[in-house]
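Take a look at the following structure, please.
As you look at this complex, bear in mind that one protein chain is not there, while each of the others sits in place.
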Amino acid sequence: MTTSVRIDTPRDPSQPGHALLEVENLHVEFRTRDGVAKAVNGVSYELRAGKTLAILGESGSGKSVSAQAVMGILDSPPGFITEGQIRFDGRDLLTMPEKELRQIRGERISMVFQDALSALNPVYTVGWQIAEMFRVHRGTSRKDGMIKAAELMDRVQIPAAKSRVKDYPHEFSGGMRQRIMVAIAIALDPDVLIADEPTTALDVTVQAQIMALFADLLRDSNTGLILITHDLGVVADVADEIAVMYAGRIVEHAPVADIYARPAHPYTQGLLASIPRVDRKGQNLYAINGLPPTLTRIPKGCSFNPRCDRVQDNCRVDEPPLFDIDSTRASACHYWEDVLAETAPSASSAQSAGTVQGDSRG
Amino acid sequence: MPDRSAPSDSPDAPSNSQASQKSQTSETRSGQGVTTQQSGIRPTGDFATPILPAAAPARDIRDTSDAGDISGSTGKPRSLFTDALYDLRRKPLFIIPLAVILFLAIVAIFPSLFTSVDPRFCQLSDAAKGPIKGHIFGFDRQGCDTFSRTVHGTRASLEVGLLVTVGAVLLGAAVGALAGFYGGLVDSVLSRVTDVFFALPLLLGAIVFLSNFQKRTVFVVAFALIVLGWTQIARIMRGSVIGVKDADYVLAARALGAKDSRLLFRHVLPNAIAPVIVVATISLGIFIVAEATLSYLGIGLPPTTVSWGGDINNATAALRTTPRILLIPAGALSITVLSFILLGEAVREALDPRLR
Partner (left out) sequence: MGRYVARRLLQMIPVFIGSTLLIFLLVNLTPGDPLLNLAGPRALDPNVRAQLTEQFHLDRNVFIQYLYFMKGVVTLDFGTTFSGRPVIDIMKAAFPITIRLAFLALAFEMLIGLPAGLIAGLRRGKLFDSTSLFASLIVIAIPVFVLGFVVQLFLAIKLGFGSPTVGVTTPWKDLVLPAVVLGSLSVAYILRLTRTSVAENARSDYVRTATAKGLGRGRVVTVHLLRNSLIPVVTFLGADLGALMGGAIVTEGIFNIKGVGGTLFLSITRGETATVVSIVTVLVLVFLIANLLVDLLYAVLDPRIRYA
């Protein structure tokens, strides 16, 4: 399905550019009393050391579920991984014994959640929760753990970190709580960091600060970041690659500049067109027709066909595979060539879209 | 018109953000300190767990929430109550208790359909005799027919249970709804009053109260239990109303100029009543136990009224020799109570989306 090549030999994950994490043909379904919801339907991607992959999609597109599957924290039941492989460092996490998985979770792969208030345990101090990483994985003493926690809080730019280690999560503001979440995630210097909508619950100005923090922390590190978001604006500055998800599939996958300049899928095109832009002031804002499909009844053929402007008869029957456009990008549209041709001239305006987004977040 | 102050103004009302964090813990923390969920009648614990109001998010399957909301084949969104009914119709744990309760109601109203023996016709010569033809469960220590007494005892239990539940729901729901809806001073005063009654355990309070009465009719016993048993309903109603009253649709109605009474009766109550229905059903069983316990202690219904509690009391002296006399009314009592509790549980499960 994707361009990823399977390599079985373990490699040095610290070497930049290597595929640290490879997700291949992942299928996840939720068995609810209203039927089987197919949340993820054959997703493949890979993350290289030191790179940032943004997974973009609306709620219900399967972006968070696929991340939870990687992390091994899918609610099961009702969620089940029915097919696929998740390889970290060449080894499949899905078949790995729990004991080994535990050494990878938190230590090699860690995660930042959307809502830090509920993701932090309300009854322990933040210092304790950060220190837990060192105590459990490194056997650090309680006292040293707290010292390290204070250092980390300092690193994620929490003011007066030393005096706040013994405060509880509810005593922090939303942005500060998210910083604590980040501190826990980077505590053991992981190879892969998964950030699941890390800024969605925050104010716009705080969002920018958190994204700046990520950029700051990852600048000189080999940590690969998977940034899950529904906000096109968030990803522009940070991501190297973007995978756009729709109804549990990746519909377009490309380097970040290409997506903004020349989307190759009508859905991506629609998403970009629905961003308010300063240079189109006074014009009607574009909106994609209809609603995302319910995952128990995904449309036949191309799952986007009921909402697509350029839908043809075969879109309602044939499910498009992810066509390789070139070595770096792919699109799951039968007519990707037409889409690409149409968007080609507007490269310059895409540039301004990025700027607008940057402004709105600053 | 009383000022509608925000719940956070009241010292012990939960702020909205608190309430939305975690419905259960925040409800536990709301209200009168920690005892919110505790009840004077001890159907505490998760029975008292407030059910999410209809406005709350339905499912917890993150990221597939849109998938969970579709309703089978019709595709129409179901309301909480129709959804619950749809659920209940096919649940044996709902159907069976309901059938038992309907049957018990018939027994209570027309006991003579089931036995032609007079429960008050007793001959000491028959005392504690075993089953014979026409008297399938034999006789008790006074020589009365055990089966007939058990059949006729149904009425007293159901009467008291029903009277107390209706009374407690009316009183408790009124107090709780007013406290929750108006907040502020009204809430503080009503909540303290609730606390006062709550502090008196149901059984102990009823004993003290009833010990004043020489003539204890069904109504006197019911009155005692209502006076002491309404607090749990009030607390649940209050919590539920607070959870609903700031919902957007209520605010919208208010913005459109709806009067307080209309807001309360048309918008808030219908969405806040579900937990009360559940607790009321379960409480009915608990109140029946309370009445039976009082009668057993000799301070409830008088010996002249045929009641299960009284008969069990009578049977205790012969426990070692003829346990049958005790076990038959006790069995009837337990089945009755179990039916109400199961019914309440089934309804609660159907109404509480979190439990699915």
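As written, the chain order gives the labels A and B, with residue 1 at the start of each chain.
Note that a residue touches a chain if its C-beta (ideal position, glycine included) is under 8 Å from a C-beta of that chain, and two chains touch if they have at least 3 such contacts.
Because the structure is predicted, anything quoted here is derived from the model rather than measured.
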item	value
Among B:122, B:207 or B:253, residue touching the chain not depicted	B:207
From A:133, A:238 or A:288, residue that would touch the chain that is not displayed	A:133
Residue, one of A:65, A:104 or A:325, that touches the chain absent here	A:104
Interface with the undisplayed chain - residues on chain B	11-12, 14, 18, 22, 24-25, 28-29, 32-35, 37-38, 42-47, 49, 60, 192-193, 195-197, 199-201, 203-205, 207-209, 211-214, 285, 289, 292-293, 296-299, 312, 316, 319-320, 323, 326-327, 330, 333-335, 337-338, 341-342, 345, 354
Positions on chain A contacted by the hidden chain, ascending	71-73, 75, 98, 102-107, 110-111, 113, 115, 118-123, 132-133, 136-137, 168, 170-171, 184
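The rule we apply is simple: only the chains that are shown with their structure count from here on.
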item	value
Whole-Å gap separating chain A and chain B, where each centre is the average of the chain's CA atoms	48
